[in-house]
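Comments concern the structure below.
A protein chain is absent from this complex, but the other protein chains hold their places.
Chain nomenclature is as follows: A, B and C, assigned in order of appearance, with residue numbering initiated at 1 for each chain independently.
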Amino acid sequence: MKKLMNAPGDFVDEALDGLTMANPSIVRDGENGRVIRRAEGARKGKVGVASGGGSGHLPLFTGYVGQGLLDTCSIGNVFEGPNVGSCMDAIKLANGGRGVLRLYANYGGDRMNFDMAGEMLEDEIRTTTVLGTDDIASASPEESAKRRGVAGIVYAYKIAGAKAETGADLDEVTATAAKAVAATRTIGVALAPCQLPGSAKPTFTLGDDDIEMGMGIHGEPGIWRNKLKSADEIADEMLDRLLAEAPKNAGSEVSILVNGLGATPLEELFILYRHASRKLTAAELTIVQPLVGNFVTSMEMAGASISLCFLDEELKSMLAAPAYCPFWRVG
Amino acid sequence: MKKLMNAPGDFVDEALDGLTMANPSIVRDGENGRVIRRAEGARKGKVGVASGGGSGHLPLFTGYVGQGLLDTCSIGNVFEGPNVGSCMDAIKLANGGRGVLRLYANYGGDRMNFDMAGEMLEDEIRTTTVLGTDDIASASPEESAKRRGVAGIVYAYKIAGAKAETGADLDEVTATAAKAVAATRTIGVALAPCQLPGSAKPTFTLGDDDIEMGMGIHGEPGIWRNKLKSADEIADEMLDRLLAEAPKNAGSEVSILVNGLGATPLEELFILYRHASRKLTAAELTIVQPLVGNFVTSMEMAGASISLCFLDEELKSMLAAPAYCPFWRVG
Amino acid sequence: MSTFAVKDVKAIVSKAAAAMVELEQELNAADAKLGDGDTGGMLARVISAIDKAAAASDEDVGACFSAYAKAAAVATGSSLGTLFATALMTFAKGTKGHEAVPLSELAPLFAKARDAMMARGGAALGDKTVLDAIDAVARALEGVSDPLVAKRLAVEATQAALLEFHGRPNKIGRARMFADQTIGLDDPGMLAFAKLCKAVA
Partner (left out) sequence: MSTFAVKDVKAIVSKAAAAMVELEQELNAADAKLGDGDTGGMLARVISAIDKAAAASDEDVGACFSAYAKAAAVATGSSLGTLFATALMTFAKGTKGHEAVPLSELAPLFAKARDAMMARGGAALGDKTVLDAIDAVARALEGVSDPLVAKRLAVEATQAALLEFHGRPNKIGRARMFADQTIGLDDPGMLAFAKLCKAVA
């Protein structure tokens, strides 16, 4: 795999430079420049929403900093959690005096660093934590807290961000964010790997005709690996698995995100969406605010994920609330 | 290359189904369903802007139908021009009584079919033509009318669409669209090919470490093929070539589009943008409304293009005017 | 005097459609060397669409060609496909109302098709396109009215055209940009026409 880059060690910082140079609504900050925050800074009196994660997933994570979404985001090297200093900076820079929700995806390094950051700041800033755990392929329903966070975290960002803008307090924002995570399920399918900058080999190998159902966004193992099937069959299996795990109290309204992992053409995402949306309708679900595109990628990995967010009235209105970031705009 | 699709022959129609199902602001229309138009239909009293092109380039072409952009777009099979019937439908459906600008990229099939469509409708609807010819690698400056249209057509769409919304007449819209094309230059670089649905092989082959400077969006030949260089060196060469061809009357304001061809991560586009923007600033150019992202793709082709649109006051204000389509929003 | 009727046209189209199964990837590969690699896929689709198109009448050769032209035009908007539809439309005009068309009409029909394609596509003879092969057939069939001779001459003419242009550069469309690199390569449109002539002969 060929990369348009300079020294591998500069990959992240140069990409962040370009990101902020092209998008004046966000800026780099923090001791090591590894925090992206809204250009206008934390809003006094608003609960802050801070996230963080590894690089290599744009628009995730840093791309979702903006009005009605994240206040700040710490960013690590490619596929590595953000370091503790950046996590501390992200929390501090998100603080508008009413506390900060730490909202990030469930990975070991990220957790350790956000935990440490929270501990180090506990005398100064009240923080809470909500972890994205939407990937149903990564642990059984009984161990759902162990699930990793993937594309569905975009719903949590949108909903928590909107809730914070309403003036809700930290506990309320936290509860709504947790509700969004609890209402969201994702499953991915991988067609081809990506390669880390500076690495000599792709992150995994997959036979010429093979796909892997349930693979994670860093190449974490999935449910099965076998021959490529038709888009409709793949969408069927993904939705069957998602619907089988619908929350007990799920209503009839659902938002769906058909997400590209990087190298999969939009045409193919729309082919998946076409079948998926018909299937949801056949299951007597009403689709609200469907999303199709590259929201959470793994550089040049090929494949897609489908997320469902089962909506109640609050989640629905938070999802529809105005929001703006460089890669997404609502309302 | 693996594709998330069903029968190859259904690729385009299923993708269009999904596109319109997910985006209620646009609908399929035309005898063969190969026209995308704004859901609300042609606006009486507004000059229509109709485009068209082959499939496989989303968001181009159909994705740019919307407020302040295109009224309609005819769509062909993958990498084939739209057929004559669809071109006729696109013109008719764009007609609000004040004539229709046919604004599309300069390719043989597209030209033949839009020409025929215009001839067949000439008693009913007044039409004009502006061709996207921004790719500087595709013909010499002396033969610039032979150049193919690539990512820079997005500027022409935006500017012509905005002009039409002002209530300008067909000649004015045509003149402004032509000015936008004349002010725009693009060059691409390819890292890896794509594969047509149903085809047994990629559209071209490129050595493991090789790139091709100047390659077109269907794999048309470029200027040189050689070893991958650093992102900064590549951006340097692309900008040097673009700036060497700056229009004679170019002012100091320029918009830049760093466009991904499909499989190239956003991170890498931002690394290119970082260097390109510095270089433009060093050349005493002021960047206006920079664009970085996948605006014109070739399915899973890897690589990028850089476009410059040299702005005068009119082009600048038309570029900044409000616009909305499923993949892009301004203002 | 030898003639051809709707059933002959249909038989030839069916043969061509069958031949495309084999030719598709080969023509794609030839096109991939010069651009986007879709000549074979496109022609397979277009000829199969034509093959499936019901002729408006079993008696009017012109009506049959007209139905074919429409089917081709619906099936594609590619350069070659559009030119093919243009050629079929020219054949339709030239045979309108005829139940049996003299074989000696083939030469002028091909010549008219060639001219219509030139007008539509803006290419000239010598640009190394499908036009040069069609021109060769138009000239080879002049005065010929025996079906077997016509077939043999068409095959020979297209093969000779391929050979003649092999060492010359493409001058139009995508291939133009390869300039001298196209020397030694067959033009995919010309190759397609030649292979199909052979297949239906």
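Quick notes on this structure:
The criterion applied here is as follows: a residue touches a chain if its C-beta (ideal position, glycine included) is under 8 Å from a C-beta of that chain, and two chains touch if they have at least 3 such contacts.
Bear in mind the structure is a predicted one, so any value in this text is a computation, not a measurement.
The chain that is not displayed touches the following shown chains in the complete assembly: A.
Residue in contact with the omitted chain (choice from A:G9, A:P24, A:G97 or A:G167): A:G9.
Only one of A:T203, A:N294 or A:S307 touches the chain withheld from this view, namely A:T203.
When the missing chain is restored to the complex, the residue among A:M1, A:V78 or A:V154 that touches it is A:V78.
In the complete complex, the hidden chain is touched by one of A:D110, A:D134, A:E165 or A:D232, namely A:D110. Remark: the omitted chain is touched by one listed residue; of A:S86, A:T184 or A:S277 this is A:S86.
Not every partner is drawn; the one left out touches subunit A at residues 9, 32, 54, 76-87, 107-110, 112-113, 115-116, 138-139, 196, 198-204, 216, 218-221.
Here is the rule we go by: only the chains that are shown with their structure count from here on.
Common neighbours of subunit A and subunit B (chains touching each): not present. Remark: subunit A and subunit B have CA centroids separated by 30 Å (rounded to whole angstrom).
Separating the centre of subunit A from that of subunit C, both taken as means of CA atoms, is a distance of 53 Å. Subunit B and subunit C have CA centres that are 31 Å apart. Counting only residues that touch two or more partner chains, subunit B has none.
Contact with two or more other chains is made by no residue of subunit C.
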